[in-house]
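Excluded from the complex is one protein chain; the other protein chains are retained at their positions.
The letters A, B and C name the chains in turn, as written, and every chain counts its residues from 1.
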Amino acid sequence: MKRKLRYGMVGGGQNAFIGAVHRMAANLDGQIELVAGAFSSDPKNSKLTGEQLFLNPKRVYGSYEEMAKAEAALPADERIDFVSIVTPNFLHAPVATTFLKAGFHVVCDKPMTLTLKEAKALRETVRKSGKVFALTHNYTGYPMVKEARELVRSGRLGKILKVVAEYPQGWLLDKIEAEGQKQASWRMDPKKAGSSSCVGDIGTHAENLGRYITGLRIDSLCAEFTSFIPGRKLEDDANLLLRYKGGAKGVLHCSQISCGEENNLNIRVYGTKGSLAWQQEHPNELKFIAKGEPAKILRRGNNYVGDAAKKFTRLPFGHPEAFIEAFANIYLEAIAAIRASIEGRRGTFDFPTVDDGVYGMAFLETAVKSAAFDARWTKFVEA
Amino acid sequence: MKRKLRYGMVGGGQNAFIGAVHRMAANLDGQIELVAGAFSSDPKNSKLTGEQLFLNPKRVYGSYEEMAKAEAALPADERIDFVSIVTPNFLHAPVATTFLKAGFHVVCDKPMTLTLKEAKALRETVRKSGKVFALTHNYTGYPMVKEARELVRSGRLGKILKVVAEYPQGWLLDKIEAEGQKQASWRMDPKKAGSSSCVGDIGTHAENLGRYITGLRIDSLCAEFTSFIPGRKLEDDANLLLRYKGGAKGVLHCSQISCGEENNLNIRVYGTKGSLAWQQEHPNELKFIAKGEPAKILRRGNNYVGDAAKKFTRLPFGHPEAFIEAFANIYLEAIAAIRASIEGRRGTFDFPTVDDGVYGMAFLETAVKSAAFDARWTKFVEA
Amino acid sequence: MKRKLRYGMVGGGQNAFIGAVHRMAANLDGQIELVAGAFSSDPKNSKLTGEQLFLNPKRVYGSYEEMAKAEAALPADERIDFVSIVTPNFLHAPVATTFLKAGFHVVCDKPMTLTLKEAKALRETVRKSGKVFALTHNYTGYPMVKEARELVRSGRLGKILKVVAEYPQGWLLDKIEAEGQKQASWRMDPKKAGSSSCVGDIGTHAENLGRYITGLRIDSLCAEFTSFIPGRKLEDDANLLLRYKGGAKGVLHCSQISCGEENNLNIRVYGTKGSLAWQQEHPNELKFIAKGEPAKILRRGNNYVGDAAKKFTRLPFGHPEAFIEAFANIYLEAIAAIRASIEGRRGTFDFPTVDDGVYGMAFLETAVKSAAFDARWTKFVEA
Partner (left out) sequence: MKRKLRYGMVGGGQNAFIGAVHRMAANLDGQIELVAGAFSSDPKNSKLTGEQLFLNPKRVYGSYEEMAKAEAALPADERIDFVSIVTPNFLHAPVATTFLKAGFHVVCDKPMTLTLKEAKALRETVRKSGKVFALTHNYTGYPMVKEARELVRSGRLGKILKVVAEYPQGWLLDKIEAEGQKQASWRMDPKKAGSSSCVGDIGTHAENLGRYITGLRIDSLCAEFTSFIPGRKLEDDANLLLRYKGGAKGVLHCSQISCGEENNLNIRVYGTKGSLAWQQEHPNELKFIAKGEPAKILRRGNNYVGDAAKKFTRLPFGHPEAFIEAFANIYLEAIAAIRASIEGRRGTFDFPTVDDGVYGMAFLETAVKSAAFDARWTKFVEA
């Protein structure tokens, strides 16, 4: 197939954050072109955004419903191959459903939906559609995260005993939602963000990262939510203890009010034969310690790293890659699946799916439930 | 008082670990001399240890009871001023009680006793004796820990919201107590170590460090204990959620089976105006971040650090100090108190007291209780 | 101007390295599209590369001369706006000259030419052409390098006394050019690389970085070149002492045979009032120490960094940016200049120019000369 894939975007207008990230990630490898969009519920914003992105004004739409309908009506060699959904959480499910039903593949930001119920319905829609659905748990796109997974899978850590996952941020230490800061406002609004702010926004990333690397699934959990800043309806900090199936234990804590923390997602995994540690803010390195041996600092781009990491590496060692490249790796795999679908091929691809989204929503609802009962231990039920 | 203080030691014979540390700490500043000891329940070991320490053989005793009695019978200008107790946990209380009643000041390793009940009794004995009792929670002797406390006290962190304290080790990942390794054997034996291994041995340090720096006191906790290595009677790993009085929240986890971890005690404290982070393995540095400002790396020995840190600093900046020096700082303060006591002076000293020991045992018993009830939230009652 | 800029590429076929980097950098921001290329002297390679890049086969050319001619003959709304030159060094000057004379703007990799003489001739050609010429000293595109320059300019370091710039790599420790490794082969071939390998390839980056940050210009230097690996005609390691005009001193060393080093460009600048340190492999951080104060770790994306860094920042703090983003910043400024030129506007732009290229070649030739005379101190003459 000698052409770039075409996509449209829902969300991502002026003052949005994640839309621009998706666009840079989609641009990076020259495999995808943006040709359409419904960037904002505000038509002016949407139009302006379309202009800045050099889009044909006819394909800058006033609503996602209009976009789905109009694009579906275009000839096959013009219309979008897939849509990227980068709206606040509450719109993920309706937009995704609309486009899936209109025959489009979907790339969707996380958390997947507002509720677990919605997530399960979306899973059903995806299954029926036969379309590709990719969820941008972008941190699993980092090469050294893939290397971490390979270390675990290869048995070099032995049986996993303990997982410590952290995701502290500090950007909501001040009540900036009260000052109209857009990113903060919807994240602290239960109607737009759902039943959780901190765990929904970042705790789910930490959970997903741990599951991606270790394959462990949760048996039960104890979640303490706190809204430190007065007046908030949703938690801005959460500390969880986890019991995994098979006996491993976990600590997961995340925060939006940890002064001075930027985006410090990090994970340590301890097994009977070895341990590993990875930090998102220094993503090109992975620390691995085999029992009784010196710590090894594995660095992206070296011959000694495994194939999974190598496949998602663009630059030689010492030329650092970072957030956008990891994000682009999710796109690369999603579009590989989309190309395969278009060409009627089968394949195995490495990106977060609708099942990951359902699991993540089940995790989130279990945590919310535990927190609601004063941090009571609560059974995790896979949905 | 123009003389060195004289001390004796109970415990610390061949193959022991912490006894040698106490001796180096006591030696360092040339203020104290070792003149007597009951180093082991094995008389040969005790004798050999005494020889290697150049002691007068007459003052190397077969038992601590004998030592207390004989030393008390010596002339005032010969007998020891204080005793250092460096035995396994179960002997702390009886030895301390014996020496206190014989009129000696006491420096004692931690955890203070086997049980809270014993701890309270010891507190009573100390009070009645009028003697100095210092507990070697040595990590509070680090200058940059004192600096951390000063930052909190001065209000530069604002109101404390969250505390994350970790103490992972990995040395008990193999069941070395089954191979007769001395340090491991008593720590995993409930008769000698008490009702806890991991929390008693190192979790109490993490608790003490957090309390020393923040002044926060626990309201309730949820403690999950795990014995990962089959056959162990005591936990080798523990994860705790803490609720502090006043609303702050805490995460405290410690481990003896975290592969590759050495002695990685570390703490992060987040407040409304700033945060700090300190790691025991890099003790000369303290990270402080004021809200909205770049992280500052405060380093021991610089003019900009406060008086508390300066007072306990021996070397100029860039000439690292470490574990022994911090330990020696506890000794320096303890003997300052002992000198004051001898000379009938009053004063304020900065070392962990019998009250810290009681608090620590209450913490330990609360954690044990929570863990016993499947990690149920349990009220902390100050004893 | 509501359109993307169009560019063509010379070099960058299969097995090349830097061509792909340029393409990702050009793609990232969605401002530029690749529409033509002469990717290799091997027509098959060139054709295949064009296909993989989804190019119109008519605009994949067999030679750069053909490309310049054909593109110049296209209508204005089709032909390329500029060319990116990513060939081995010896082709930079002829290709650039050809395209400048054909009326195109140029983005060119470094070192600019094979010789200083060539460099001066190219400068003359650029001046006469009135076209934009940007040299991809990409490391100056990092936001925290721009912050470093601002710190110096603002006087916060006082008068600069000493600069230590290092660029150690280890990838040529084995004689891989003898095994046909393409990157190594031309870099160790004087006909293609010029009179220097290590200093030409990476030492010039270190020099450029130092000059960009400090503004210091060299008075004289002493350069020791070594070819550690037998049979090499060019140096694989170089150590230089520098005297700057105004009295500051410098140490600059670079290496291709430093085992285990990846791409460890780093710089420290010491002034009378403060110092700074930056490492390319951890590019989001800049250490700044004001005299008598704690080190401050300035991190990209925070409000406290200056406008120059902010302007070239795409992601919020804690979401790391890296090599490609820095490279793309050079492109952003170059195309801003090109747009201004097209639109007849004037402006000030922040990218390395042909003057930087001439300075770099003068530096290189001075170093080669010093080395040739057994590392004799040699006067630097600005060309």
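Observations on the model:
Keep this in mind: a contact is a pair of C-beta atoms (placed from the backbone, for glycine too) under 8 Å apart; a residue touches a chain by one contact, two chains touch by 3 or more.
The shown structure was predicted, so the numbers you read here are calculated from the model rather than taken from an experiment.
Of the options C:Ala121, C:Leu241 or C:Ala308, the residue whose C-beta touches the omitted chain is C:Leu241. Per the touch definition above, the residue from A:Leu48, A:Ala72 or A:Ala295 contacting the chain not shown is A:Ala295. Seen from chain A, the chain kept out of the figure touches residues 288, 292-299, 302-304. For chain B, the residues touching the chain absent from view are 2-4, 17, 20-21, 23-24, 27-30, 34, 51, 53-54, 169, 171, 261-264, 280-284, 299, 301, 314-325. Although one chain is hidden here, its contacts on chain C can still be listed: residues 157, 161-162, 164, 166, 168, 170, 173-174, 222, 224, 226, 228, 237, 239, 241, 243, 247, 249-251, 253, 255, 257-261, 268, 270-275, 289-291, 295, 374-375, 377.
Definition applied: only the chains that are shown with their structure count from here on.
The greatest centre-to-centre gap from chain A, using C-alpha centroids, is found for B. One finds 35 Å separating the Cα centroids of chain A and chain C.
Averaged C-alpha coordinates give centres for chain A and chain B that are 44 Å from one another. Residue positions of chain C touching 2 or more other chains: 299.
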